[in-house]
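Here the complex is missing one protein chain, while the rest keep their positions.
Lettered A and B in written order, each chain numbered from 1.
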Amino acid sequence: MYTEKVMDHFTNPRNVGEIPDADAVGEVGNMKCGDIMKLYLKITDDGVIEDVKFKTFGCGAAIATSSMSTELIKGKTVEECLKLTNSAIAEALDGLPPVKMHCSVLAEEALKSALLDYKKRTGKDIPISEEDLKGDDDHHDHDHDCEE
Amino acid sequence: MRKIYLDHGATTPMRNEVIDAMVTIYREEFGNPSSIHQFGRSAKKQLEDARAKVAKAIGADAKEIIFTGSGTEADNIAILGTARMKAKQGKGKHIITTTIEHHAVLDTCKLLEKEGFEVTYLPVDEHGILAVQSVQDALRDDTILVTIMHANNEIGSVQPIAEIGQLLKNHPAVFHTDAVQTVGKLAVDVNELAVDLLAISAHKIYGPKGVGALYVRKGIRVEPLMIGGGQERKIRPSTENLAGIVGLAVAIDLAVSELATESKRLEGLRDKLIHELLTKVPETKLNGHPVHRLPHNANISFEYIEGESLILSMDMKGIAVSSGSACTSGSLDPSHVLMAMGLCHQTAHGSLRMTLGKDTTEEDIDYVIAELQTIVARLREMSPVWEQYIKSKA
Partner (left out) sequence: MRKIYLDHGATTPMRNEVIDAMVTIYREEFGNPSSIHQFGRSAKKQLEDARAKVAKAIGADAKEIIFTGSGTEADNIAILGTARMKAKQGKGKHIITTTIEHHAVLDTCKLLEKEGFEVTYLPVDEHGILAVQSVQDALRDDTILVTIMHANNEIGSVQPIAEIGQLLKNHPAVFHTDAVQTVGKLAVDVNELAVDLLAISAHKIYGPKGVGALYVRKGIRVEPLMIGGGQERKIRPSTENLAGIVGLAVAIDLAVSELATESKRLEGLRDKLIHELLTKVPETKLNGHPVHRLPHNANISFEYIEGESLILSMDMKGIAVSSGSACTSGSLDPSHVLMAMGLCHQTAHGSLRMTLGKDTTEEDIDYVIAELQTIVARLREMSPVWEQYIKSKA
């Protein structure tokens, strides 16, 4: 059901861990399926993601998308990171099973949550607000119709 | 790489004896048992021999066995068939079941609620066991059906069916038990259990998939699910799956004859697995009853990690296990059985079912114990919840 890339990132997740002196930390959870992701960012003065680490409690897709998202944002600017969507993360993994698409939302939201934390800490003018984090519940709706 | 299959609760490999018997039928007995010529008569004889064998294995009379296309179908005929028959007779609309039934029973009861029946879902205790008294308390004059599984497919807890059967002897309600997980693993005798209906599935006992049987006690009538020819006393029309039925008969016969020694062996391995995991891995918990459980079932919660990633990690090491019933693996909800036992979402999600089988050896168990420790440690290291727990303890 998972692509080779998903299995690769699941088995050898990149950037697992913590950054004790992180410039931003994001934590999101979805109690419906019981998944939690915590993301640590180290950001340079000119707004480039210098280092990133994560910890995830979740399914194979949650761990793989967490890992992939850290690869995608490392070296990017904050502005570029704001544009990262869950479908882009899923695509980078050669796709996810439809029932598992919502797992990739976890990674997108953890990133947004971290960037919001960064905005709060630095007072920088970053186009993101609490609104963006409302966690639009649709993504988490568990579709039991196995219509594929 | 080693391959260790510990998912016998989901399905089992076929026995060679079963395959051989089926191939003989495939090659030599292709007649339609309903045909009156020699090909048909010969097939018919095989069919009735198989029926007698299955009946004998559960202490029933051959006339009381209806072959079906699966365990699910046997459960559905039992439940829908009884409810619809009783409704037609104006006998009442109340049904009693439990919160931990297999979906073939639970969701069928939910359908009946939509059709105007009233269903009482009895809770189980923290070990997944139903109190006999709760059945007594729930019984009403208009109760037409009591359907309680013999043993649970996820946590392995065995219900006091015989006691409930005794209780129901004084009540007109029909008593059905889903024995898909117990036939061939525990002693199953329809008279000792005092049940009216009992569902069997071949693929859980080294037989073929797509074959089941329903025991229907003499005098009990059920409406069929489907309509067609006169096969299986019109309760289950369709040209009979003769090879599959013979496969079921051979499988059940062997399982029952080996039951005593094999269940003891499995219990030994299962207890070693449970004991070592609970002692060697911190923050673990056994689900289900420590004693009243299926001989081959170990269900353990590993706190702070998620079930699917645990299963996938074990799969990479060649170990096949599951987190609940296979048929719901498409769903993301935590097991309804674990939730019914009072586990919280997170603990339910981090649960593993390991079900042993006839080819499982002690070396397999040792390998699994060793690998699981490494895997759990690695996943916990990645888990923010574990991090939090460790910090809170510090």
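We adopt the following convention: a residue touches a chain if its C-beta (ideal position, glycine included) is under 8 Å from a C-beta of that chain, and two chains touch if they have at least 3 such contacts.
All of these numbers come straight from a predicted model, not from anything done at the bench.
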(request) Among B:Lys209, B:His345 or B:Lys358, choose the residue that contacts the chain missing from this document, as touch is defined above. (result) B:Lys209
(request) Kindly state which of the options B:Met85, B:Ile100 or B:Val321 is in contact with the chain not pictured. (result) B:Val321
(request) From the listed residues B:Ala138, B:Ala162 or B:Leu225, report the one that touches the chain absent from this view. (result) B:Leu225
(message) If the hidden chain were put back, which residues of subunit B would touch it?
(response) 3, 5, 7, 10-14, 19, 22-23, 26-27, 30-32, 34-40, 68-73, 75-76, 80, 102-104, 107-108, 110-111, 201, 203, 208-211, 225-231, 237-244, 308, 311-312, 314-315, 318, 320-322, 325-331
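Throughout what follows, only the chains that are shown with their structure count from here on.
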(message) Using mean CA coordinates as chain centres, what's the gap between subunit A and subunit B in Å?
(response) 39
